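Removed from the display is one protein chain of the complex; every other protein chain stays in position.
Each chain gets a letter, A, B and C, in the order it is written, and its residues are counted from 1.
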Amino acid sequence: MDVFLQSLISGILLGGVYALIGTGLTLIFGVMRVINFAHGDIQMVGMYLTYLLFVHAGIDPFVSVLITFPLMFLFGGLIQKVFINRVLDALPQNQILLTIGLGLIMSNTAMLIFTSDYKILTTSYSSGSVKLGGISISQPMTISFLITVAVTAALWWFLKKTDTGQAIRATAQDRDAAQLMGINVKRMSIIAFGLGSSLVATAGALIAPTYYIYPQVGAAFTLKAFVITVLGGMGSIVGAALGGIIIGISESMGAAYIGAGWKDVVVFALFLLVLLLKPSGLMGKSNA
Amino acid sequence: MKRTLVTMALALGLSGTAWSQALKIGVINSMSGPEAPIGENLTNGIKLAEEDLKKKGILLQIVWEDDTGKPQIAMSAMEKLATRDGVAGIVGPYTSACANAVSKLAERYKTPLLVPAAAKEEITRQGLKYVFRMNAPADVYAAVLVDAATGLGKPKTIAFMYENTDFGTSTTKTAKEYVAKKGIQVVADEPYPKGAQDYRSTLSVIKSKNPDLVFLVSYVADAILIMRQSKEVGLKPQAFLGGGAGYTTAQFATEKAVSNFVFSCTQWTDDVSWPGAKDFGKRYKAKFGKEPTYHAACAYESMMVMADCAQKAKGDKEQTQAALRAGKWNGIMGDVKFEDYNGFTNQNNHQMLVQQLFDGNYETVFPAKFATRKPTYPFPGWK
Amino acid sequence: MTFSPSTRTGLSAGAALLLLAALAIVPRFVQSPYALHVLILIFLSTIMGQAWNILGGYTGQYSVGHAAYFGVGAYVTVSLMLHRQIAPWVGMWAGAAAVVVVALVIGSICFRLRGPYFVLASIAVTEIMRLVATNLKDLTNGAEGILATEIPPLKFGATVITDFGSKVPFYYIGLGLAVLTILVTWAVTHSKLGYCFQAIREDQDAAHSLGINPTLYKNIALAISAVLTSFAGAFYAIYVGFVDPPTVLGLDLSVQIVLICIIGGIGTIQGPMVGACILVPLSEILRSNAVPELLMKWGWMNGESGIGLFLKENLAHAHVLIYGILVVLVILYMPEGLVGFLRRVTRGRRAA
Partner (left out) sequence: MAILVIEHVSKFFGGLAANSDVSFSMEEGSIMGLIGPNGAGKTTLFNCITGYYPPSKGVIWFEGRKMNGLQPDKVCKLGMARTWQKVRPLAKMTVLDNVVVGALARTNSLRVAREMAMAQLEVVRLHGKAGFLAGGLPIGERKKLEVARVLATGPKLLLLDEVMGGLNPAESEEIIQLILDIRTRGLTQMVIEHDMKAIMRISDRIVVLNSGEKLAEGSPDEVVNNQDVVDAYLGESHAED
């Protein structure tokens, strides 16, 4: 029973961060229909930024989100404007390769600057936990989960209530129609890519105290982000949040009951199952 | 003087003739790609060796080759070094997969290959005359740790948790065979994919089995994560045994809250009484700004040995091989001699050490003749 | 000057034969095993790229999971050789048979999806195969991989044709397989299959309305592509003598395969060859620090100067970075690959 509860709690807490990563990707895909293979690498950039702020300015990783978020927004927007924008109408395989190339550039530049050493942020609360009966709840992961909830809620509010948010949603729904309605689609794409980058970088900052940083750290997260996004329905924020939690729980349960080596098989199998049974994802519209 | 000459020759574009006076030794290492974090330690070790050799008046031309962690690229590198660059010998590759792939080429081209730190046993078990290995292979990792534990208490059960890579699985495989001989029962066998963020569910499964020993094989960062989360879930065996790699790093040691009293085995440590070990640690730290890992030491000593042989052989490959076979060294890795035993060929029967962490400091606790402190056993619990 | 189509075909066939003849006698003049090795890698890349081209280039199904077929081909061939003493040139057909089964299963999953979803599904399926290969230790020896350095000599009756003691037999096998792949591609594109494949690529619904069953033809394309890829895998396994899940089933490999085609020119018969001829030597040059060495050798750079030291230290580390920059530049400025780019340039010149 302890094993079950422990796995469930860890899965949910982990899922929170996954949700944020997925939300970032879903926003980018929704607006541009580009599969961003550099997503994890953008997260890596965010993680190094967090690391620099922690080591050189002594800023707590959770607090540094306030700096990372806007900086990575600019970073993502720039990438969109300079590169992605030029392949929006290109063949999908070219878009994929472009983002793969950009990812290679980011991770290898990081390697030149920081070497390929593992960087570990040790905060006073890195291994802190609260005991609840036989199970323990990680303190830093609980905080990061709460921040995730707050960020997701804020994003949801932004997309529903602000003019820019609504324009982004309109663009995601139908790019051509949005253009006809006078929405500046190019600007929306830049904002969406910027926001997507901010979100995934925030996820990076949030896991920094409990994880570690190295130049290739992004690769695994990119794949995970795809799975989460498709699971929830490409373009759906609520879906991505839900997908993140589901993936978190299935990883954790898979590790406990089938074996840690098989947990990713569980995740990918789940992914294929959803693709086949409900290609639009759990929260996607059926015609999407 | 020689150095000035070389510089002048270079400036004049006469590099070809000048270089030919230097000993050519190839290095194959994972300098980029997923293995790069460890590969970098080897690079640094070899750079330090290059400096030291220069001081001794042995001028090296090292031909660096990056295998990016891929066997077929390692083969490219090997082909190039052996047939185009005409090196006297090669130090590397770092990973077992790459070392395996190039070993038969070394034999074919009669080019001595000194593998510094790859653990897979097969590498020196193929009867290849030109393949040498500095470090102790995977079976020793497990044996030395289990010996230390059985010498200190009476553990009856053991749980394995290891990354499902070549290194992790082959180390654990030999460990399982070894504990079976010692009559210890395996209660959990949990391979995990490296780079996961959450090990809590696996650890709570292990905790529910209540093992006497927990045997862990992980690289640097995972080691810290696993120990942090072990503390979280309250796993408390008689001893944590870290099978090399991640449990022997300075980074791991600094995580005092979770690393205290963890046993680990290593090929090398800077507090051991082997000549030059302490000094190597100091100079390494000064030059690269971090503590050396055993990979760095293995690579350093490998380059020193290879350069020594190559110089005696005046760059001739076959004579270099003969010199490696015949020679005996005593440096920062202790006694080095390449021997044939237990099915191994040209294997340095290296003595591995067991260390325990005390408040951020590694102390050698086993075997007794190298021990610097009495071990604490069983694990007294989390602070 | 203009040629009639048949004259042009005749000319290019002649040029191809000349090239083939030249390649066939290369080992007589080139003794350097390293040079032969690089050529063998080029052949291997050509096979992989051309095989992918049939599905991705001609049929428009952008699989980023071709490592699955490469890996199965490699594993089956090596396992049979090691455990059942079946010679690789026999075992590779068993590998091909296994790959067809795998391909049809993967096809039945992935071909229900289109566009980005197809790409992601192809990645997911291949990742599952990699993870299964890592976990099923009894079948694949798990992460430790399979080492197979002893290759049985190739015999014809009692005569030993080769004992694989040098690069040369591998050179000819690689060349032979590359030629086979190119011939298969040529035959496919000059048959009904090729028309059906391209129609599906251009517009699946329109093709469907013209009497083409897309599911059937996509699966045929996949099967051909997968079998040829499995040959590449088998060849790799025998040549390198070592297989493990990350190298023969990894996402890196799948991406590499696609890259060969895209750099060269997708959906053209020359594309994969051009791509292989560029990418293999390029990565060799960048990887082995040849650039600073040459600069020093030619006296353009002082090895002990600041810049020299910097380049020597970092260029080897930076080769993947340079690779990434090249990929980005090609996608932005030559989206149809080098072959497409050259065609556009020459066409432009002809028009002018």
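Following the convention adopted for this analysis, contacts are C-beta pairs under 8 Å (C-beta built on N, C-alpha and C of every residue); 3 or more make two chains touch, one makes a residue touch a chain.
What you see is a predicted model; the values in this text were computed from it and never measured.
Student: Counting contacts across the entire complex, name the shown chains the missing chain touches.
Tutor: Every shown chain touched by the left-out chain: C.
Student: Taking the entire complex into account, which one of C:I42, C:A98, C:I151 or C:C196 touches the absent chain?
Tutor: Looking across C:I42, C:A98, C:I151 or C:C196, the contact with the absent chain belongs to C:C196.
Student: Provide the residue numbers of chain C that touch the chain removed from this figure.
Tutor: With respect to the unshown chain, the touching residues of chain C are 190-192, 195-196, 198-199, 201-203, 205-214, 267.
The definition used in the following text is that only the chains that are shown with their structure count from here on.
Student: Find the geometric centre of each of chain B and chain C from their Cα atoms only, then give the gap between the two centres in Å, rounded to an integer.
Tutor: Their C-alpha centroids are separated by 35 Å.
Student: Distance-wise, how many Å sit between the C-alpha centres of chain A and chain C, to the nearest whole number?
Tutor: Taking the mean C-alpha position of each chain, the two centres sit 33 Å apart.
Student: If you look at chain B, which of its residues touch at least two other chains?
Tutor: 32-33, 164, 191, 193
Student: Send over the residues of chain A in touch with two or more other chains.
Tutor: If we look for residues of chain A contacting two or more partner chains, we find 108, 111, 259, 261, 264.
Student: Touching chain A in the complex: which residues of chain B?
Tutor: 32-34, 36-37, 39-40, 164, 190-193, 195-202, 204-205, 208, 220-221, 224-225, 228-229, 231-234, 251, 254-255, 257-258, 290
Student: Within their complex, state which residues of chain A touch chain C.
Tutor: It is residues 29, 33, 35, 83, 86-87, 90-94, 96-98, 100-105, 108-109, 111-112, 219, 223, 226-227, 230, 234, 259, 261-262, 264-265, 268-269, 271-272, 275-276, 279 of chain A that touch chain C.
Student: Which stretch or stretches of chain A touch chain B in the complex?
Tutor: Per the touch definition, chain A meets chain B at residues 2-3, 6-7, 10-11, 14, 17, 108, 111, 115-118, 120, 122, 126-127, 129, 131, 135-136, 138, 207, 210-212, 214-217, 220, 251-253, 255-256, 259-261, 263-264.
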